[in-house]
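Every protein chain of the complex appears in place save one, which is left out.
Moving on, here comes chain A:
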Amino acid sequence: MSVIEINNVTKVFGNYNDKVKKLLDENQSKAEILDQTSSTVAVKAANFTVDEGEIFVIMGLSGSGKSTLIRLINRLIDPSDGAINIKGKDVSQMNSDELRNFRRENLSMVFQNFALFPFKTILENTAFGLEVKDIPKKERLEKSKEALALVGLKGYENQYPNQLSGGMQQRVGLARALANDTDILLMDEAFSALDPLIRKDMQQELLQIQKSMKKTIVFITHDLDEALNIGDRIALMKDGEVVQIGTAYDIITNPANDYVRSFVKDINHAKVLRVKDIMKPVSADDRENISNSIAADKLLTESYTYFSGGDTKIPVSDGSSIIGTLHSTDVFNTLTKGNEEVETDA
């Protein structure tokens, strides 16, 4: 079931008049429209849906409109055109009271530079969303403590943000969003300001938390590795347009155009594609050998050792049962296919 539906949403900074509309219809480029009308097209006729419980990554370089797009979802920025349906309600038509209540009940946001309040303690920062909702103090502090424990910050409750490292501060940002207890989480370049190693940790942690929380997450990033690592589905943006939407496997193996192709050509497939992406359906005789099975969400790089005994196929498990078979030839083919592309492009 889709929780968020974006229908033909356009955002133009500056005048959105008939001339701009006409140029948009004629598929003129962003630069051309800016030149002729001095209006900046940030998002152009975006269409996508986000399903319940999935991590939907919007990936693009700076200026691609991704940050504008996420702000259109909770209407920190008003759309110029189109409809934004969240849980069946059109956010773009709400008045300010309805919008405020809708944000309180349904949407939490995590920011690139953490956006913590320097004069509040970690605990008070975490409780901000609940404080705004006028939840009694005792209850909101209780919930906030739980959220902090969940992100591994137990014991830091009474510190101030400037006493924490960047990674820890973003954990607070995440805890603040989780404490608010909404189904939808908007994450705007949430890990981009962090060191690469910390970023990897945070990605893993987010996936870990997501396993139990099952939130609907819209995640913005400019980092393709990050997008491929955490995204159930990925939307690639260029110059305000969504150029491709698909799983990591779709985008790597079947790029929609040259832009996407140039993006993914240097990606090491084995470090991005997972066992479940290339496994074959399970056959009867594969069911016997569960002991030597490989987990479905393991990366292909992690599968090599399983073949070291000379096996050509390994059962794939999702933790409780066998759901497929991984063939060594498929692994090998996928890897060489990736390399071929790199060579022909070079």
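One rule holds in what follows: contacts are C-beta pairs under 8 Å (C-beta built on N, C-alpha and C of every residue); 3 or more make two chains touch, one makes a residue touch a chain; residues count from 1.
Following the convention adopted for this analysis, contacts and distances are computed from a predicted model.
Asker: What is the missing chain called in its UniProt entry, if the choices are "ATP synthase subunit b", "Proline/glycine betaine ABC transporter permease", "Cytochrome C biogenesis protein ResB" or "CoA transferase subunit B"?
Answerer: "Proline/glycine betaine ABC transporter permease"
Asker: Which residue, A:Glu131, A:Asp201 or A:Asp311, contacts the hidden chain when the whole complex is considered?
Answerer: Hidden-chain contact among the options goes to A:Glu131.
Asker: Among A:Pro118, A:Pro136, A:Pro281 or A:Gly309, which one touches the chain that has been omitted from the display?
Answerer: Checking the options A:Pro118, A:Pro136, A:Pro281 or A:Gly309, the one contacting the hidden chain is A:Pro118.
Asker: Of A:Lys21, A:Lys87 or A:Arg104, which residue touches the hidden chain?
Answerer: A:Arg104
Asker: If the hidden chain were put back, which residues of chain A would touch it?
Answerer: These residues touch the chain not displayed: 71, 74, 76, 100-104, 107-109, 111-113, 115, 117-119, 128-129, 131-133, 160, 180, 186.
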